[in-house]
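Removed: one protein chain of the complex. Kept in place: all other protein chains.
After this line comes subunit A, so read on.
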Amino acid sequence: MTDTLAKLPQGSTLPDVVIEYRDVRKQYGEFVALAGVNLEVRRGQVVCLIGPSGSGKSTLLRCTNGLETMSSGEVYFDGMPLSKDPRKNRLIRQRMGMVFQNFELFPHKTALGNIMMGPMTVLGLSEEKARTRAEALLAKVGLSEKASNYPANLSGGQQQRVAIARALAMEPEVMLFDEPTSALDPETIGEVLNVMKRLADDGMTMVVVTHEMTFARRVADHVVVFANGQIVEQGRPEQIFDAPQTTRTRDFLSHLGWDG
């Protein structure tokens, strides 16, 4: 499989490439957040974006579904370019789930209501069908007994699991995670990572911005290291964590106390 792909001409959109970033640049005034990023995400792949804070990994993730507009460059989803007009990206967003650092559950809806919202509003599902789907997803993230809880009455880890279920309710082809465990108490990080791990095992395509190196090491198929708005290194997790090729990667990993 990899061999056939390698023979295809450079730059063409490969059949199993779901997301392709081409020379993505983003500037906020003087500050260069992304300085020309090229990256491909293949179907079923788990790609972890790591690197110091402010290195551009979250910005790239937010460019993926058009929450952030690029200064220049292109993002292709399933061969379709994202529009510069964020309003035109609704169809693409429906096919990509997103999980936020601060959960962003809707506080005026119960756990079940949060999950039902997308299918009912966007897909036009009946309340009954949306409920069935939401209940199944709550069971999947192990929170069936919290269906009628409001977010304020859930722990951080539980909120994030509901947020994952909410994104899954749209039956997305890709899941984007923006530092999903950074706002969590240490004791609840594990439950969220477990849900993510199971999702990966089910074959979900995932792009994960994370500081959880153990997760990246164990779950990722591909690890991408960012620094100063650029990719400084990418490859299999073993390669990145055990035999980093660049000083930037080594510096970053040693900062985290990672000793391979």
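Just so it is clear, a contact is a pair of C-beta atoms (placed from the backbone, for glycine too) under 8 Å apart; a residue touches a chain by one contact, two chains touch by 3 or more; residues count from 1.
Note that contacts and distances are computed from a predicted model.
Engineer: Just by its UniProt name, which of "Iron-sulfur cluster assembly ATPase protein SufC", "Carbohydrate ABC transporter membrane protein 1, CUT1 family", "Methyl-accepting transducer domain-containing protein" or "Glutamate/aspartate import permease protein GltK" is the chain not shown in this complex?
Structural biologist: When "Iron-sulfur cluster assembly ATPase protein SufC", "Carbohydrate ABC transporter membrane protein 1, CUT1 family", "Methyl-accepting transducer domain-containing protein" or "Glutamate/aspartate import permease protein GltK" are compared with UniProt, the left-out chain turns out to be "Glutamate/aspartate import permease protein GltK".
Engineer: Can you tell me which of A:104, A:135, A:173 or A:221 touches the chain that was removed from the display?
Structural biologist: For the chain that is not drawn, the touching residue is A:104.
Engineer: Where the complex has a chain not shown, which of A:154, A:167 or A:253 is the residue touching it?
Structural biologist: For the chain that is not drawn, the touching residue is A:167.
Engineer: Residue-wise, where is subunit A in contact with the chain that is not depicted?
Structural biologist: 65, 67, 86-87, 90-91, 93-94, 96-98, 100, 102, 104-108, 117-118, 121-122, 152, 166-167, 170
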